[in-house]
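Before I ask anything, let me first share the structure, which is written out below as structure tokens.
For this depiction, one protein chain was excluded, whereas all remaining protein chains were kept in their positions.
All chains are identified by letter, namely A and B, in their written order; residue positions are counted from 1 within each chain.
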Amino acid sequence: MPPMIRREHDAERMLGEQFRAFRPADASAGRRDEAFTLFSEAGLPSRRIESWHYTDLRGLVREALPPAPEPDAATIEAARERLAAHAVPGAARVVVLDGTYRPELSDLSALSAGVTVTSVLDALSTGDLDAGLAAAQKLGQVESMLALNAAFLQGGAMIVVAPDTQAAAPIELVMLLSGRAPAATYDRSYVKVGDRASLTLVERHASLGDAKSLAATVLVAAVGDGASFEHLARIDGLGPQALHLGTTLIRLGADAKFEATTLVATGGVTRRQAYLEFVGENATAHLYGVSLLDGKSHADTTLIVTHTAAHCESRELFKHILDGEATGIYQGRVVVAPGAQKTDGKMLSKCVFLGDGANMYNKPELEIFADDVVCGHGATVGALDDDQLFYLRARGIPLREAQALLLEAFASEAIETVSVASVKDEMNDRVGEWLRQHGR
Amino acid sequence: MLEVRNLHVEVEGQKILRGLDLKVHPGEVAAIMGPNGSGKSTLSYVIAGREDYEVTDGEVLLDGENVLEMDPEERAAKGLFLAFQYPVEIPGVATMTFLKASVNAQRKSRGEPELSTPDFMRHVKQGAERLEVNPDMLKRPLNVGFSGGEKKRMEILQMALLEPRYGLLDETDSGLDIDALRIVSNGVNALRAANRGFLVITHYQRLLDYIKPDVVHIMSKGRIIKSGDAALALELEKNGYRDYVADAAA
């Protein structure tokens, strides 16, 4: 078939100009050029690309925002104030402001022995970046937002946990946008959890201002044999003009364990996509998430879980509570490669509507090439369960309160596994607060 | 007194209750027995206020006040308690959270102060011990993964905590082995009091060996067709429902 003829989009043309102006003349240039070529060939993902059908960037991105400049002193001060108001007890803190890693805002004093944090740009310019991690871009398809991120890469953190290190202190990865002027940020962080090591990463995205923003953020994680990695992410309080595109790439070694919980409670457009691959046997991955959406906000959760190795277990549980004219999207694909026998893969997406004008799109896919597997998926859309409501009311709990109780329970199921008590409480509190704000 | 007067109920156009009359006095244990499909569970749901049942005629009076226009939670606060035949599972709601929410909601609606947490915990603990409810169960989500016996014991524990005026037990014996049946029955008997009545709905006489009824009603095709004392249940056990049902038809 001839290649699809694609009219160049204004934003794509602007990105080309921006790239030529941005491109630093250092050791990374070759890799950036390569990435930008990949992006230009594919272009912004449109609804004609199956996995972007419900989040059409060609339609959403009218103009390309310029890459955010280095933050000035005032911005750094504002960030410092915001950070002081909020901290995960006992955690080390790594701060990325407007796409660049800021050691002066970070606090590594709590870092466990055997854990190092460095700047991704340093690793990139010295060619020190683990080749295997960098290659994570090869996903069998061109993911043009990843390519764009690689071309414009501004910074990020490189977190390495040495083998056999149990990092007792969680690491808080705070991704702040200054939000003063319209800008785009492109950051990428790497996490390497060595064999038999363990780490909890608490990722938080927030903005200091309401200016129009595009954040193309990437997290690449390699979890070694017998290692365990917990990834807790919260995308909260971005303004209605924010476009957040977060990609997580995870590779799991044999006997590895991965637990992820994501809370999305924000305006604007959010797309959280994860590519997870089981490369060693007997690993488990649990991906959970809650989306609380109102107004015209749009949140897309897209997961591609590939069972390459046998005897692995994957679980996905996502809860969506939609008010106003919000749009929720859940696309989950579980791929079982030939030979990945004894795979146990299940996913469930559940949605409750509060508002009249909300939309929910579910697409839970199974792609299975091995016979000895147990896979399944479920998706529900609708109201709260009548039997449960009646039971609570029959015990004397008033309707509104019963609804609130059930909605909190509905969301909390997906937060249950969070191991850091303060983060778990915060997430649950946020759900309660959101429900109260929305009259429940 | 709990009184049902000339109650007619339809579900999706199908007549289930056809002019049912019934009285339960304070301090009394009334049993309702009847074959499958006679409308026993419908009666308990209608009294408790479940939607999807259309009351076409009649009243349900609690101390002279018609409860049919009330929301389920209002009826609960007035002292009506339904022990469900199939207690619903509510994932994500810890049993303890639920118990506290319901006790305090009822107290609040009656204008009573909420119980302090230590008082409440002590209360629950005592009840749980009596009903041999494992304290671990209280931390688990309500009814999720509970065995049939555990669910029924949890229902009775709730009844003990909520101290209702009238307890409606809907086939509480179904799915129970002998030991569980004894525990549940002891729990119910401990709650018998001069100011509290019970309506025990059952298919088998067996439960009534443990919870001795003052009155026994036989229900068929949506009506009470015969009433008597405890001996009626034994008679029924021996002869089956057929005779009575046939009598009623004749």
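What we mean here is this: contacts are C-beta pairs under 8 Å (C-beta built on N, C-alpha and C of every residue); 3 or more make two chains touch, one makes a residue touch a chain.
Convention: contacts and distances are computed from a predicted model.
Q: Out of "Fe-S cluster assembly protein SufB", "Planctomycete cytochrome C", "Alpha-E domain-containing protein" or "ABC transporter ATP-binding protein", which one is the UniProt protein name for the chain not included here?
A: "Fe-S cluster assembly protein SufB"
Q: Going by the touch rule at the top, give the shown chains the omitted chain contacts.
A: A
Q: From the listed residues A:A162, A:A211 or A:A370, report the one that touches the chain absent from this view.
A: Selected residue, touching the omitted chain: A:A370.
Q: Which listed residue, A:P69, A:P163, A:P182 or A:G355, touches the chain dropped from view?
A: A:G355
Q: In terms of residues, what is the contact footprint of the unshown chain on subunit A?
A: Looking at subunit A, the ones touching the missing chain are residues 1, 50, 322, 338-339, 341, 351, 353-383.
Convention: only the chains that are shown with their structure count from here on.
Q: Could you please specify the touching residues of subunit B with respect to subunit A in the complex?
A: 48-51, 71-73, 75-77, 81-82, 84, 87-88, 90-93, 97-98, 101-102, 105-106, 109, 141, 158, 162
Q: Along subunit A, where are the residues that touch subunit B in the complex?
A: On the subunit A side, the touching residues are 385-388, 390-399, 401-402, 405-406, 408-413, 416.
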